[in-house]
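Remarks on the structure that follows.
One protein chain omitted, others in place.
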Amino acid sequence: MSPEETQALWLSAKVALCATAVCLPPAIALAWWLERRRFPGRFLIDALVQLPMVLPPVVPGYLLLLLLGTQGPLGRWLEATFGIVVAFTWKGAVLASAVMAFPLMVQPIRLAFRLIDARLEHAAATLGARPWRVFATITLPLAMPGLIAGCVLCFSRSLGEFGATMAFVGNIPGETRTLPLAIYSLTHVPDGEAGAMRLALLSIALAVAALLVSHWLGARAERRLGFSDHRAAHAEL
Amino acid sequence: MSPEETQALWLSAKVALCATAVCLPPAIALAWWLERRRFPGRFLIDALVQLPMVLPPVVPGYLLLLLLGTQGPLGRWLEATFGIVVAFTWKGAVLASAVMAFPLMVQPIRLAFRLIDARLEHAAATLGARPWRVFATITLPLAMPGLIAGCVLCFSRSLGEFGATMAFVGNIPGETRTLPLAIYSLTHVPDGEAGAMRLALLSIALAVAALLVSHWLGARAERRLGFSDHRAAHAEL
Amino acid sequence: AAPATEQPVRVFAAASLTDALNEVASQWKRAGHPQPSLAFGASSALAKQVEAGAPADLYASADLKWMDYLDQRGRIDSATRANLLGNTLVLIAPAGKAFKARMQPGFAIAAAFKGKLCTGEPGVVPVGIYAKQALEHLRWWQPLQGRIVGTDDVRTALAFVERGECGAGIVYATDARISGAVATVAAFPAQTHAPIVYPFALTRDARPEAAAFLRFLRSPQAAAIFRRHGFTVPKD
Amino acid sequence: MLSFDFAYARGSFHLDARAELAGGVTGICGPSGSGKSTLLLLIAGLLKPQSGQLRMDDEVLVDRARRVFVPAWQRHFGLVFQDGQLFPHLSVRDNLLYGHARLPPERRLLTFDTVLQLLEIGHLLERRPALLSGGERQRVALGRALLYSPRLLLLDEPLSSLDERLKQQILPFLKRVKDETRIPMLYVTHARAEVEFLADRVLLMERGRLGDETARIPANA
Partner (left out) sequence: MLSFDFAYARGSFHLDARAELAGGVTGICGPSGSGKSTLLLLIAGLLKPQSGQLRMDDEVLVDRARRVFVPAWQRHFGLVFQDGQLFPHLSVRDNLLYGHARLPPERRLLTFDTVLQLLEIGHLLERRPALLSGGERQRVALGRALLYSPRLLLLDEPLSSLDERLKQQILPFLKRVKDETRIPMLYVTHARAEVEFLADRVLLMERGRLGDETARIPANA
């Protein structure tokens, strides 16, 4: 592998991992809020979350640029207050991926929250568990398969994210040139196909590695949650 | 709205709807297979499904072109056998969207299948229901929230699909120029922003309409599945 | 404070310049300078990024519009602006399926090839703007109605022709040269469309090192590279 | 009638059961955790014994040595689960009719109305299972299995959550079912009284072993 390829590989891994990590807490909070609370404007929030998906990725990318560029209102504020610059840095790539992948993470988590038997949460309350403890010890562990599915979707989507990243932070070698952007660059040079293919294979390898981790986590969770027990307790048929 | 805008709007709606419809049956079958059967190579299939997501959309788009273009092996076969041409037609746009959105549909359906209590399926078997009847009357209805979540993700992703469509069927007004392609075109024009904004709003309106339908279906399913009953049966706390 | 070691020049350039600029950059590096950082993309996206304060010293556009856009907004150093390169518009066909064409009005282009004609989206993407002008000038636009497939950049159009999906295509000479799978049918005469030029300029916040690199881009050494990639290098 | 001789192990629990049962009602008693529910699941076809056979009349349903395993849905046995297992997405009516509706009319041994009336669940028909009380749920589960008119009925503590009055009403009904339809039953219960009233014989289950018949009770006890 050439140094550029290695660089793009690690950058992609870093960006996708960070995007997943950045998305997870707000996705959990939002999924819970949308699923468990009835409030006016709930539908609006729901639609808003979905938004980045339904637009071509350049659009969210440009909006990020307007908002978080060095000249953008939020970008200036971030820099002034925390000294954080996201524009044209890998942090911006993380942000672009996170925004695009966020809806993909929220949906499975919501689904898991919905399918949990609320009576178990109530049973915990009768044992003195205050709401946050119920959430941490009952709701969240029972929703684990949903969390894992959400993370898989989010990570995969981040790995493949191209349009928003390109529009927001550009294609800067070593800083924002993730695998998809590097692949794009290769389509513009003669005989770039072989190189693009190599990078595509690297993307796939990365995704497979992530999938393996998720499978392992999933199997662990299944064991912990006793799904497999259920299956075992009744028949291999 | 200009005629071009109306055209792009309807085309997008048609393409996203068809992509969702095309994805649903194989997604259900595959989700069931991956979730309920242990077989060698299962992991490979799992990875393969995820594939289009982890690559920049042009790559799957280009592969579709190689395979299903008028010169591609499958494309030729389709044309010779069924007289179907997908290259440079809206059917190709449907295909591109479907391929990109497929993994998004499979995951929530799998999740729902996993979270169903297998003992209910076994109870149905003791009442003489053969496997397909168990699936149709127990598994599938109980997985309805997952099906809906999968459809929402698939439809939204299709609405926003840009890269694969562009690479596979190009940007032909009235045939393959969906809203995202129309929007992207406008970003190439210095004063295209206003037009892009109008089209983006149309996309959003379409997505919101779809979301409304899914909410309505979801509420119906919840009522039918008695999730709300559970909630009602124990406390508004 | 005294300037530290020389910083790498940051270039935002149109994607069609990828190959040529990469080569110029390695020459520059070989001359003892730090490897320039080259970010490629669509001219439009790059322009908006420069407008938003992108870390770019040098902007190279594939058409005049987007350079004007930045010029009007005061984001570039107008004094350094120059049309460094030119390109030629060519009609291509899949390799082995080349056809004959006389590049003049009255030629029955519609019957000359089978299938679609691919190019950048007509009137929108730079190559499509030139293509539309040329087709209209040759009065080929009407006969080809309904057979034109637009794409978002030249490379997609090229790929369609390479794969034989389109019977013909209109791309830049530089692109046609990249691919072994297409044959150039003919070049469009220069008068059929507006001149294809690549304006370069330093950005308003460019680092001092960038001026030297821009000078290098105008050197005979660089010009030779550009020519080898099919660009024309107009004499100032 | 029913005869079996099989072994099944799960974790540290080992079940080893052998019996040949004539028709009528066979009571199964035994301490909690002794394997009664497991035995019923094995007979129903929801668990696969590791070895052994199961036969109903002349039909071999399980023979591990010869790789025979007739799946649950082909056995036409009815099972009333200890915890009901009602279909949450179906109304009480649809739960009750799930097996019944697909039967050819001539195989239906009980009518819908009889069952509704005797189990006192007629007023619940449009309700979802989640909105039922514990006893109501148990009655619907019993009704669902009865309406399936099985050729063998497996009952796992079917009356445990019912009050005396209902028990006193349903037990004679089950006896009528037994006498009129001649459906043989395996009846798991902890209540001596139920066994004494209904069963022709009682088997004792202890630590996974099915004891010999401990008592032969006259049919009209």
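Going in written order, the chains are labelled A, B, C and D, and every chain counts its residues from 1.
The rule is simple: a contact is a pair of C-beta atoms (placed from the backbone, for glycine too) under 8 Å apart; a residue touches a chain by one contact, two chains touch by 3 or more.
Because the structure is a prediction, the values reported are computed rather than measured.
When the omitted chain is restored, the residue from A:V49, A:L142 or A:A210 that touches it is A:L142. Per the touch definition above, the residue from A:L17, A:L66, A:V85 or A:A125 contacting the chain not shown is A:A125. For chain D, the residues in touch with the chain missing from this view are 10-11, 29-33, 35-38, 82-83, 131-136, 139, 156-157, 160-166, 190, 192.
Those residues of chain A that touch the chain absent from the view are 119-120, 122-131, 134, 137-138, 141-142, 224-226, 229-230, 232-233.
Just so it is clear, only the chains that are shown with their structure count from here on.
One finds 49 Å separating the Cα centroids of chain A and chain D. Centre-to-centre separation between chain A and chain C, using Cα means, comes to 36 Å. The geometric centre of chain A is 19 Å away from that of chain B, both derived from CA atoms. Residue positions of chain A with contacts to 2 or more other chains are 58, 62, 184, 187, 233-235, 237. Multi-chain contact residues of chain C, defined as those touching 2 or more other chains: 45, 159.
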